[in-house]
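Note that this complex is displayed minus one protein chain, with the remaining chains in position.
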Amino acid sequence: MIEIRGLHKYFGALHVLRGIDLDVPKGEVLSVIGASGSGKSTLLYCINGLEPIQKGAIRVDGTDVHAKGTNLNKLRQRMGMVFQQWNSFPHLTALENVALAPRIVKGKSRAEAREIAAYQLQHVGLGDKLNAYPNALSGGQQQRLAIARALAMEPDYMLFDEATSALDPELVGEVLDTMRVLAEEGMTMICVTHEMGFARDVSDRVAYFHEGVIAEIGPPTQIFGAPRSELTRKFLAKVR
Amino acid sequence: MQSGINVFTSFGTNDIWFMAQAAWRTLMISAVSIALGTLLGVICGWLLHEGRILAAVLLAPLLDAFRSVPLIIQLVLFYNFAPIIGLNLDPFASGVIVLTLYTAALVANVAQGGMQAVGVPMRRAARSLGMSYWQDLRYVVFPIGARAVFPSWVGVALGVMKDSALVSVLGYVELLRASQILITRTQEPLLIISIAGAFYFALSYPISRYAAKVEKRWVQ
Partner (left out) sequence: MFDYNFHWRPVFKSVPDLLDAGLLTLQVAILSMLIGIVIGLGLAVIRMNMRGPLYWFATSWVELARNTPALFQLFFFGFGLGAFGLHLTPYTIVLAGLSFNCAGYLAENFRGGFQAVPDTQRRAGLSLGMTSWQVYTRILIPQVFRIVYHPLTNQLVWAVLMSSLGMLVGFRELSGETQFFASRTYRIFEYFAVTAVIYYVLVKLILLASRLLAVRLFRY
């Protein structure tokens, strides 16, 4: 379970997150929507410990992410993260991309790591691209490669930071399908997304971010069917 | 600890004057070579860019040779070759000739890059306005190209300034040779070598910083 309490985050003078309280229980798929600059992506970076926070606390399975003694490397193994820019490692093949972290972070043998990697690449539909270098893959394929890379660490949580927004429109579908499969398998997911269809069909809950606070959170039927906040209504009217 | 007759004399004001003169000679030979070499190099760069087969076959390998053989070897070679063809040159003249050719070889590359940076569409635009070839070169290619490669040119010029120290092998008493002479006499290596180093640094550092700043501003 991910617990967020009274979270504040500044970039210099800029107050990006202005008091976030949020619980994400195991098995839930949470979609986070909102205008760009509303702090959605920053929240993910804070959960993963990639950005320091100024106030409040984030606990993952009871471990305080930003406490002094926390072993972030250990903690991050439990949280897979997929970024907007599909940053596959360009100097490694697809198989090596996925096998690297299990080998050097988890200490698996070379053979074992490759086995895991091959399995996960199969899982995201790249079984025939094991030895391809990223520059030979399309954006959608590279993004699925990034998903496989995160899954190979056998994480308990997956954080998606606008995983499809840098993709050409015709490539979005294949990545969303992969995410859908994960959701059906019971993975706990936090998805920052602009894909309203995905948020409506796949998530258990949807959170609408507005200027650094959660303006409204609830099941998709509520958010998309009968939003309680005027802000949510306005936002949805604009994006649709 | 000092005993017996001291054959060494300590570092004095005369020696500062001696080093200042040597520094002036370093500046002189560098300035003349950089100026002449840049002129020649720009012409060579233009030939490489515009000239067709002849430049590619003859000029390019020649310039390449200057960049593939140590400068010190070039200096010794030329200094010993000149008398063979009946030229009697002093170290300064020999140094200037070799440094100029060396500078030209480096500048040619830079200049060629500058002309390529201007791009064909820009030049077509200029010609379409009715400019002649030379007007295009004078008013479009040169100003734009020079701007693009100014920082690289500064790098080449500073490199030549530092490399001018090698003319000492011909017996030209520039700054480092002067330091060596003084060190032998005064036995104060650290002080003298530091003064020489400080001179080069004081000249090179501000200029290279300035070029880096200019580059940053032009990139934006």
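Chains here go by letter, A and B, matching the order in which they are written, and residues are numbered from 1 within each.
Note that in this section a residue touches a chain if its C-beta (ideal position, glycine included) is under 8 Å from a C-beta of that chain, and two chains touch if they have at least 3 such contacts.
These figures come from a predicted structure and were not determined experimentally.
Interface note: of A:I20, A:C46 or A:M81, the residue touching the hidden chain in the full complex is A:M81.
In the complete assembly, the contact with the undisplayed chain comes from B:D163, out of B:D15, B:D136 or B:D163. Residues touching the missing chain, restricted to subunit A, are 45, 48, 50, 72-77, 79-81, 83, 85, 87, 89-93, 100-101, 104-106, 133-135, 146, 149-150, 153 (touch as defined at the top).
By the touch criterion stated above, the residues of subunit B touching the omitted chain are 65, 68-74, 76-77, 80-81, 83-86, 158, 162-163, 165-166, 168-169, 176, 179-180, 183, 188-190, 193-194, 196-197, 200-201, 204-205, 208.
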